[in-house]
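Only one protein chain is missing from this complex, and each of the others stays in its spot.
Each chain carries a letter (A, B and C) given by its place in the written order, and its residues are counted from 1.
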Amino acid sequence: MDAPIHNLKKRLVREARTDFPILHTTVNGRDLVFLDSAASSQKPRAVIDCINTYYREQNANVHRGVYSLSQTATQLFEDSREKVKDFISAKHSREVIFVRGATEGINLVAQSFGGKFFKPGGEIILSQLEHHSNIVPWQMIAEEKGMKIRVVPINSKGELMMDALEDMLSEKVQMIALNHISNALGTINPVKEISALARRYDIPVLIDGAQATSHGEVNVQELGVDFYVFSGHKMFGPTGIGVLWGKEKWLEAMPPWQGGGEMIETVSFEKTTFNELPFKFEAGTPNIAGSIALGAAIDYIGQFDMLEIVKYERELLKYATEKLKEIPGLRIYGEAAEKASVISFLIENTHPYDLGILLDKMGIAVRTGHHCTQPLMDFLGIPGTVRASMALYNDQNDIDRLVDGLVKARQMLT
Amino acid sequence: MDAPIHNLKKRLVREARTDFPILHTTVNGRDLVFLDSAASSQKPRAVIDCINTYYREQNANVHRGVYSLSQTATQLFEDSREKVKDFISAKHSREVIFVRGATEGINLVAQSFGGKFFKPGGEIILSQLEHHSNIVPWQMIAEEKGMKIRVVPINSKGELMMDALEDMLSEKVQMIALNHISNALGTINPVKEISALARRYDIPVLIDGAQATSHGEVNVQELGVDFYVFSGHKMFGPTGIGVLWGKEKWLEAMPPWQGGGEMIETVSFEKTTFNELPFKFEAGTPNIAGSIALGAAIDYIGQFDMLEIVKYERELLKYATEKLKEIPGLRIYGEAAEKASVISFLIENTHPYDLGILLDKMGIAVRTGHHCTQPLMDFLGIPGTVRASMALYNDQNDIDRLVDGLVKARQMLT
Amino acid sequence: MRCCLDERKDVIRRILVGTFKWSNKDKFMETIEQIQDEIIEDFSLFDDWMQKYEYIIELGKSLPLIEEEYKKDEFLIRGCQSRVWMRAERKGDRMFFKADSDAIITKGLIALLIKVLSGHTAQDIAQADLYFIDRIGLREHLSLTRSNGLASMVQQMKRSTTLVYSGKQEEN
Partner (left out) sequence: MRCCLDERKDVIRRILVGTFKWSNKDKFMETIEQIQDEIIEDFSLFDDWMQKYEYIIELGKSLPLIEEEYKKDEFLIRGCQSRVWMRAERKGDRMFFKADSDAIITKGLIALLIKVLSGHTAQDIAQADLYFIDRIGLREHLSLTRSNGLASMVQQMKRSTTLVYSGKQEEN
């Protein structure tokens, strides 16, 4: 993409927009303004083409074929695992388990790790900020095991109350599961600090990184966590693929969760032995094209300087926050000091749904509702918000269009 | 694809080959001969283009967005569920659960249905023909519950011994899980007959249809089974998507398996209620592109007359069987009266692996090894076979190339 | 263009001055089809989405509200992003609906549904083919997504009718 002489230099983030075909389509006669990347990001040409090429030239089942196509597919598939490993700075690629998405990753840990290690009377710490995917799997295993869920409260800015978290720690706690970035409020949680606290009691920490991987560097070793999960579709990759990373010592100790092809070493009706990591946790034919295209998404992100992405999105967030605040009656939910490019808001005397419908008519896609964080909405005492979430392909024009749209919608509704 | 005047007529199966881009590539300098469709089929242009279009023009997360893209994506996603419903003649589309593949479908039933209904001392009936994916999940739940696995034996032709199966039936049996078509031997099992037997004792029947859906009509109601699973990637669809179909009464009675977004009705830390079918079993963002492209694969198959596909493949099987038998020392495993287009064989004094490597050098892709059916291989007293499996895009030329290749490889090896 | 504008204003005025027919109590002779056709005609006056939605919003504002006592979970319609409470009542051989929602566009849409269905017999309601939704360009609200509830509302109105008639819900 770069001329050879530039290939040490990273591409500029503000050039990214042209890479995404869908951003150049129209909706209801208007150029699309896509502000729902926190739900699912759009895909760059490189990722789409990767899938295309895979099915046109490389497709075959992996791992067991001796023929060239299968060798190629396997190589691409395992290369992708290697890319994931580097992307999150994991120690070994065998710690990288391909799953359907963050949700499946959390379920795998809750059921396999929890099934083996959780004890009745124990506690699981979650927070008021969590996505349903990081609540329900824990509720299910907690009920099965007779455990208690404890919830870290948040302050008025939408930040975790670290004192409260610290007070909850004890020998009884058997897991801390928190998101890295809140999808509803944008809060970036102090994961490193939390895992340092957890270490005092040897409590394993799972981080739901669904919102984090396309918005800043993730280094699982530096974060000091035990498990980290994320979804490909939220980081410019395809749907149906995600990653569970876990420390080798845990993954080794955990029993397999799903049984089937790929995850076995030998099978007989008398005795079945399981394969080594990572295959032990990858039963059945994996999402091969999805895994490979996730690698393409990582390559895509790698063209940019991660710090520049952070800086760019932070500026966009600042711009959007200032502009939105000018709208009469608009109130922003979530004003954490460390905040990702997500803005949740309400406008007095309007319903999020009405705003969403009218914005859509103007070609502007935002999310409305509870964002799969009902406990957070209950806590805030609202049924939902309008949420505009940005990625590296958004720009000030998108924000201007949003603000104009809101002004118009507000006029119509009030 | 057809001229309008022909649009009542189905396309001819022998025209299918041109629809598959990968079949027109070369491997090791030779035109590719792909004979490993039982592991994973190739994809027609219509399916590849569907994915392409989805990501270029329609991509958004489903079910919760009020904006147009999300509406479109949701509509396409649910349309696809409808297509699946029609394809297998299910009663309701809410009985169609999207999963990663056959393996995940079986695990879901084993853990959710088995977890709730299986009782210690009970029995699960499998067969000697099963794929690991239809063995290991049952072994895992059987161990947890203290149950016994019973194995239906096969005769020398590779057919289930129905008398033995009948003798095994009793009140103790809590599940019969068998494949529709054996991936290793090609045997087509008498599913209808089996479910009639099972009904006498009210035993639920799960059929692993991974090998069946692209080779003949599947009508779950006529088959009279309780659960049916299959994988998209084996029926011209993408990887990472498959279907669990279950009778509504069972799915309603089963507890959710994975927790997370999509599968809930309301969430609070005190009490979570689950969504209705099919969403109860679809936690997290689904493989949206995959599901939609599975619909495209079903449309693709629908262009042809299913009976003609069956006839075409049967003729190809007959041709291949005759030709292969002319090779000295070649022995075919699996000679069921009802047999799909799969041929497993060995050549005296050669190892399958050696044959596979040499065939690959001649551009011919076959599978070698145990085909994830180790108990079957143990039963046959062999470590594995060479397997040539055909789909509607194969032709006599493919078979001729295979036979020539084998003759040459045999010369080199013996 | 002037004429159109005037006509449009007239429609809006009809709503505002309360001449818009909320149900067919008085005019039993009008069929579900006829009402739908009138709505389609009304909507044909609008040539962009803004006018259409302004109209829907106005309709929403003028919807006869459901009594507070019925704004309980048991009257909530599942499957809507906005909350919708709906109450079906039988009077003689005819059904009447009241509803409310916290979102105004939803209210407007319900208003249209009520206008079409309220005051008809159970049989007519059960058999009604609501083609007007598509024809006035609101098909997007009929989609299968669980956030847009027009389909759920229609379903619920038909279901309540059946329930009321089978005696499972009290009569008024």
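Just so we're on the same page, contacts are C-beta pairs under 8 Å (C-beta built on N, C-alpha and C of every residue); 3 or more make two chains touch, one makes a residue touch a chain.
Nothing here was measured: the structure is a model prediction, and the numbers come from that model.
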Here the chain that is not shown touches A, B
Among listed residues A:66, A:84 or A:390, the absent chain is touched only by A:66
Had the left-out chain been drawn, it would touch subunit B at residues 28, 350-354, 357-358, 361, 368-369, 383-384, 412-413
I need the residue numbers on subunit A that touch the omitted chain, in ascending order. 62-66, 68, 70-71, 74-75, 78, 265
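Everything below uses one rule, namely that only the chains that are shown with their structure count from here on.
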Taking each chain's centre as the mean of its CA atoms, the one lying farthest from the centre of subunit B is chain C
Roughly how far is subunit A from subunit B, centre to centre by C-alpha average, rounded to an integer in Å? 31
Scan subunit C for residues touching two or more other chains and write them down. 81, 147
Subunit B: which residues touch two or more other chains? 64-66, 68, 70
